[in-house]
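Only a single protein chain was left out; the remaining protein chains are all shown in position.
Going in written order, the chains are labelled A and B, and every chain counts its residues from 1.
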Amino acid sequence: MTLHLPPILTYALRRLVQAVPVIVLIMIGTFLLLKLAPGDTVDALVGDMGGADAAYIARLRTEYGLDQPVWMQLWLYMVKLVQFDFGWSFVYEESVATILLERLGTTLMLMATSLSIAFTAGCFLGAIAARRAYSLTDNIISTIGLVFYATPSFFLSLMMILLFSVQLGWLPVGGIKTVAGFYTGWDHVLDVARHLIMPTAALSLIYLSFYLRLMRASVLEVADLDFVRTARAKGAGETRLMIHHIMRNALLPVITLLGMQFSTVLGGSVVVETIFSLPGLGQLAYQSVIQRDMNMLMGIIFLCAIIVVVVNFLTDLLYARLDSRIELA
Amino acid sequence: MTHITTELPKPEPHRAVLLWRRFARNRAALLGLGIFVVVLIMAATAGLIEPTDPLRRAGVPLTKPFVDWATPLGTDQLGRDILASLFYGARISLLVGVLATLLSIAIGVVIGAVSGYFGGWIDDVLMRTTEAFQTIPNFVLLLALVAILGSSIEYITVAIAIVSWTAPARMVRAEFMSLRGREFVDAARNLGVSNTAIIFREILPNALPPIVVYASVIMALSILLESALAFLGLGDPNHASWGNMIGQGRAVLRSDWYCAAIPGTAIILTVLSFSLLGEGLNDALNPRQKK
Partner (left out) sequence: MIQKKVALRASLGSVALCALSVMTTGAASAEDAPKHGGTAIIHMASEQRALNPALRASTGVYNITGKIMEPLIDKSYDGYEPVLATEWSTSDDGKHITVKLREGVKWHDGEPFTCADVSFSAMELWKKLLNYSSTLQQNLDSVDCTDDHTAVFNYSQPMPLSLFVAAMPDLGHPVAKHLYEGTDILKNPYNTAPVGTGPFKFVEYERGQYVIAERNPDYWRGKEYPYLDRIVWRFIPDKSAAAAALESGEVHESGFNGVSMSDIERLSKDERFDVGTMGYENNVAHSTVEFNHRNPILANLKVRQAMYHGLDIDYAIKTIMRGFAKPGRGPIPSAGGANYTDQVTTYDYDPELAKKMLDEAGYPVKDDGFRFHLRHRPAPWGEYTQLWGQYYAQAMREIGIDVEILTNDAPGFLNGVYRDHDFDTANGWHQFRSDPAVSTMVWLRSGAPAGTPWSNQFGWQSDEMDTMIDEAQAELDPEQRAADYHAIQAKAMDEIPVIFAIEHPFISVTSTKLKNHHNTPRWNSSSWYDLWLDE
């Protein structure tokens, strides 16, 4: 008896099967990479403590299984991972899964808002710039976008703190919520939102120009294509033309890149999270590298891989809905 | 639409002139070129500004700009001349930018070309590898590489290249996929031209324009990545780099803002110039506009 899966499910399954070797590759690569780095998590811990004697250090290493050969450690890790056991973080004295869950919310919130703002504003401004290509408006929009892109994120973040927290006193310096504020309900939501304004702004301003440029180029390209010319020749209004024909098709390449952006933004958020003391995955990843917190870093990378796979899958679906040619096929 | 070709049989200008005209139509690109030339001049003349060592103690620490003419832009916390560091920093930034870009594009071109040309399992393996590299957040990978290799400027450059090759690889692959079926490739193959020759002589030149444009993006990114590393204290202190200057100037941001602001402006302008140049190159090289 043959199973008749809906095409969407078949597609999902195929993507999943393709993703497995990538993830395995990533996990092994990351593990070996961090093992190449000088020092291990015991060195980092002892450094944090301000020192310890040799016997103590040796005992910790045995305790953490770091005295075994690297291949053995990798094997033990992978066996556990298959059972979705992320292991224990010796740096946090807590299971990796617990910490990841704690951090995931903040990161998803930060990224989802930053990316949607950057995407929406970038596409909008990019479309305007393209419609008036090479005009003063285009030059101003493009250059301002590029200036933000060219500003190192820590520079932008520090300037915002100086202006909005120290000078004006409007926004909190950092953190995810008011400490010991004990807000509930809507007050809590508003409180968190206030804390996220500056980091979100910093991240979205930087990535805005990315979408802006892409959209501008994309619109210019599509505007030149035959079907647009035909539509124009048929007497379609410019606004209608823009929305129904150009935007729809120009968005395609932009959306394809959205999925891949997640990792990039997560990397970019390392610095922003550090400055704004946000307990997110970016900062955690950085800390895990310098603490040689193997299990934690592996957990983060695994989570990233899963998120990228899911986001890519969703963008593919979106792509299919937007592209008239795929719909017809 | 000024670029629509007319039927008039004008003498065809030289290709370089044509490219320059298309480039120069974009005023912002000209501005970018201007800034880039200034940075080049700074890098070239650094030795004139400070013949010995930009890291030496040149004056009283934290002298403000325009106070002492021996150090016109002031000095940093260790009494180093900011002007000299700025000029030497231009060298380092260009060096990191250019080398990291060349290296990452070289890796990207090889992987993309092989993958796109041969297809099949080779393509599968290489593309899965590329995906793996794209899935790991690039800055986290960069931090891990710097943790392993150490923070010397050579290793930082290599590490930046290692995290930047995936996009060019995908672009090259896409071009190869669409070009490998064309007649001129089939023709070459029928004539018994070797795969290597077809890849590098026949297809690659056609696939290059978008890569050249993308190079400006990598240049810009590598300068930003270097400064982010310096911000986290992982820069190379043996060289005056703009990233290091900001990284250290940050500690005195509130009292002696110029220590971070001067190199900060230099970074913003340089990265901006690369991006503007990239736009100009895009206009000049984009095949669609040639029609």
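The rule is short, and it goes like this: a residue touches a chain if its C-beta (ideal position, glycine included) is under 8 Å from a C-beta of that chain, and two chains touch if they have at least 3 such contacts.
All of these numbers come straight from a predicted model, not from anything done at the bench.
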**Study point:** Selected from A:146, A:275 or A:308 as touching the chain missing from the view
**Key:** A:275
Study note, to complete from the structure: Checked against the full complex, the residue among A:33, A:144, A:290 or A:310 that touches the missing chain is A:290
Review point. Among the options A:19, A:156 or A:176, which residue touches the chain absent from this view?
Key: A:176
Practice item. Check each of A:17, A:55 or A:233 against the chain that is not shown and name the one that touches it. Key: A:55
Check your understanding: In the whole complex, what residues of subunit B lie against the chain that is missing from view?
Key -> 53, 55-57, 61-62, 77-80, 147, 150-152, 233-238, 248, 250-256
Revision key, fill the gap. Subunit A residues touching the chain left out here are 37-41, 43-44, 46-57, 63, 88, 91-94, 99, 102-103, 158, 161-162, 165-166, 169, 172-177, 179-180, 274-279, 283-284, 289-292
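One rule holds for everything that comes next: only the chains that are shown with their structure count from here on.
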**Study point:** Computed distance of Cα centres, subunit B from subunit A, in Å
**Key:** 23
Study note, to complete from the structure: Given the complex, residues on subunit A that touch subunit B span 18, 21-23, 25-26, 29-30, 33-34, 36-38, 134, 139, 142-143, 146-147, 149-155, 158, 162, 209, 213, 217, 221, 224, 260, 263-264, 266-268, 270-271, 274, 282, 285-286, 289-290, 297, 300-301, 304-305, 308
Revision key, fill the gap. The subunit B residues in contact with subunit A across the complex are 25-28, 128-129, 131-132, 134-145, 147-148, 220, 224, 227-228, 231-232, 246, 250, 253-254, 260, 264, 267-272, 275-276, 279, 282, 288
